[in-house]
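Every protein chain of the complex appears in place save one, which is left out.
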Amino acid sequence: MNYLVDIILIALSAAVINNFVLYYFVGICPFIGVSRRVDMAFGMGCAVTFVISIAAFLSWTITTMVLIPGAPLSSFIGGFFMSKEAAATIDLTVLSYIVYIFSISSSVQFVEMYVRKFFPALYKSFGVFLPLITTNCAILFACLTIMSNVVGVENPADVWDLGKSLILALFGGIGFTIAIVIMSGIREDLDICDVPKPFKGAAITLVIGGILALAFMGFTGVDSGLRKAMTRVPETAIVVSTQPSAHTAMIDEFIRGDMNK
Amino acid sequence: MPDQPTASERFLQGILPENPVYRQLLGLCPTLAVTNGMQPAITMAVSVAFVLVCANLVISLIRNLLKPHLRIVIFTLTIATFVTIADKVLAAYLYQMSKTLGPYIPLIIVNCIIICRCEVCASKQSPFIAVSDALGQSIGFGLALSSIAAVREILGTGGLFGVQLLPAAWPDWVIMVLPPGAFITLGLLLGFVNWLSMRKKGGRI
Amino acid sequence: MIEITIGIAAGTMLGMAVIMSYILGWANKKFRVEVDPRVESVLEILPGANCGGCSYLGCSEYAVAVATDNAPVNRCPVGGESCALAIAKIMGVEAGAIIPHRAIVHCGAKKEDRLGRTEYRGEHLCAAATLVAGVQGCTFGCLGFGDCVDSCKYDAIHVIDGLAVVDYDNCIGCGACVKACPRAIITMTDFHEPQIPTVKCSNRDKGKDVTSVCNRGCIGCRICAKTAPDLFVMNGNIAVANHEEYREEMGASALEAIEKCPKDCIGYIGMN
Partner (left out) sequence: MPDMKSIFETNLGQAWLVLLLAIIFGSSLAGVQAALGPRIEENKLRETLEKVPVVILGQTAVDELQAKEQTLTILPNTVSVTRQGVTKFYTLYRADFADGTTAGWVAKTSGQGYADRIELLVGMDQNAEKVTGLFILDQKETPGLGNKIVEDAWRDQYSGKSTATPFTVVKLPRGGENEIDAISGATISSDAVTNLVNQAVSDLKPRVAELKTPEPKGVN
């Protein structure tokens, strides 16, 4: 039951409440650049949703399999050089940015070649978007959100699994598509309005985007309200257990070092 | 396309005539995100400057080894490395600032300014020109960021760097600190800059 | 401990790079779409500004046109001479001098020449004004609200005294104004000479209708066609200049036609 609540809340907040474009400001370049016509915007939205899901899958698997301390792969290789438990503490999270961007650009290039070979018509219509997507902040932002929910999370129960990451990516892409399609609808009407000359093009789009963000701000707080409604209020029965986790061991060592400095 | 631009010309171009934010509309994601305060804006500008200069230097050093179809992958790899270094240095020495900037430092990797400068300038010019171009662009980016951050911070919190500028009776425009404020301020400033440059060229209003 | 972490970090990156580039290399070969190698080399030379100056949709379209159905190599205004020569070398075609490709506004009537002008209070956009009948007498001529000026990125066309005039020093021939003009009176033509004669009118009505709406419209009197038959030819009620054939030496007959024109609507235009 709780897993379902989390899934719905992640989906809702990624799509509408904390919309990638209007709340987190990622993916603004295509938001301004590509939103001339609705069909182009929709094509761009689908391309972003498709690539963001692949990127999320890749980034989650690589993070949990290789990067975090105690990940199966890094401890397996470490095992050869040193003792088992020392190998478990190898921390490769510093590589995460390179690994994400590397996997995103390679997957975009692979998808571009695949679409060019097997769907030439599709490639003609929105093939031009694909290289543009590599430099799209929304994709990397999704990977970073997933990483921040997998690495450095004290409470092991909060660590995200593959399901939650894919849901975030999918609905983040859908949120991006919603925002860019609405904006392109407005911009098509803008062409015949009498916009003062200095404001033509990007400036008016940004101001309209501001008003759109204002409207989307109406959604904040919906997810905390929903969370309260969906999770039953726990009674007072308490089961208490203490076990020294790696986290506390680190704090002890730090404090002892600090105290006798 | 000027085939051999001189270093100083690329440097001066980058600041105002080819300002990355107002003229080329690049790098809007961090511009909107971190300009709710002057301090985060300046830290972001400095880290972008660091990454841009190093990336341009490295790319222009290896420019004749680049294979066309692997170009983008190599650019992003170099930029990502320098961004990670910047992020770690910031987390080590300016911990509070790195918490406020949060996810927007790694987003420098996909910041369109850097990849565009690498592609347009660094992969074709000699290191000296590439670095001067990078410096020009980052100063331009810094100017743009601080101009937006100044407007938003003064209107949003009534003061700059904690110094109270506006009279106490001024009701803080909280919206300026929120996301919609960022869009609207940048939109209006962009319009103003276009208007300024058009008036200079005697264009039609 | 640290060297091992560095070693493993380098190892993971190497492993990932090997896997990724192997997949890309394999995909590159497997999904090889037979693309004419010349298209790619031509595309590399083109500046990639996608400005449409070559009257194709973008550089890639123009590259395909050049490589497959051998379109003229000197069409790229931004690339200019160097780009045309380089493409010609690839295509093994003789480049031919760069013929400037510029815009011509086929209307010469200033505000005071136009009769029957109503007081138009709608949107100050040609796109909107052209929908309203009778904004000005002539239903063919320039409305003067500057849609072409807005569309021009090179500041090469201005509305002076209600008439759009091309500034040939800035015009690179990108064709944006042609698309922007709702009355389609701007055409892109090759300038074989710096200055060429043209008919500054596009009103195809009969003479008496033209005189009722404009002092400078072409009334279809055929005098220019008679005096310089190789330069001007009648197309219904309006004379059309033959820009392709005009050379310097035909200047005399052109000047004669210009004097003889009762409405003075033929004239020289181009770079001075």
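Some notes on this structure:
Going in written order, the chains are labelled A, B and C, and every chain counts its residues from 1.
One rule holds for everything that comes next: a contact is a pair of C-beta atoms (placed from the backbone, for glycine too) under 8 Å apart; a residue touches a chain by one contact, two chains touch by 3 or more.
Keep in mind that what you see is a predicted model, and the values were worked out from it rather than measured.
Every visible chain touched by the undisplayed chain in the complete complex is listed here: A, B, C. Looking at B:I74, B:L101, B:I114 or B:I154, the residue that reaches the missing chain in the full complex is B:I74. Across the entire complex, the residue among A:L4, A:A121 or A:A157 in touch with the chain not shown is A:A157. Seen from chain A, the chain kept out of the figure touches residues 2, 18, 91-92, 94-95, 98, 102, 154-155, 157, 220-221, 224-225, 227, 231-232, 234-245, 247-248, 250-252, 254-255, 258-259. Although one chain is not displayed, its contacts with chain B can still be listed: residues 36, 62, 65-67, 69-70, 73-74, 77-78, 80-81, 84-85, 88-89, 91-93, 95, 99, 156, 172, 174, 177-178.
Take chain C: the residues that touch the chain left off the picture are 2, 5-14, 16-18, 20-22, 24-26, 29.
Please note the rule applied: only the chains that are shown with their structure count from here on.
Closest to the middle of the protein, by Cα centroid, lies chain B.
Of all chains, the one whose Cα centroid sits at the greatest distance from that of chain B is C. Per-pair counts of C-beta contacts peak for the chains A-B. One inter-chain figure worth recording: chain A and chain B are separated by 23 Å, centre to centre, where each centre is the mean of the chain's CA atoms. With touch defined as above, residues shared between interfaces to two or more other chains in chain B number as follows: 69, 203-204.
Those residues of chain C in touch with two or more other chains are numbered 21, 28. The part of chain A that touches chain B in the complex is made up of residues 22-29, 32-33, 94, 97-98, 100-102, 104-106, 109, 131, 134-137, 139-141, 144-145, 148, 196-199, 202-214, 217.
Only residues 62, 66, 73-74, 77-78, 81-82, 86, 90-92, 94-95, 98-99, 102-103, 106, 109-110, 113-114, 116-118, 120, 192, 194, 197, 200 of chain A touch chain C when the two sit together in their complex. Against chain A, the residues of chain B that register as touching in their complex are 25-26, 28-29, 32-33, 69, 72-73, 76-77, 79-81, 83-84, 87-88, 103, 106-107, 109-112, 115, 175, 178-184, 186-188, 190-192, 194-195, 198, 203-205.
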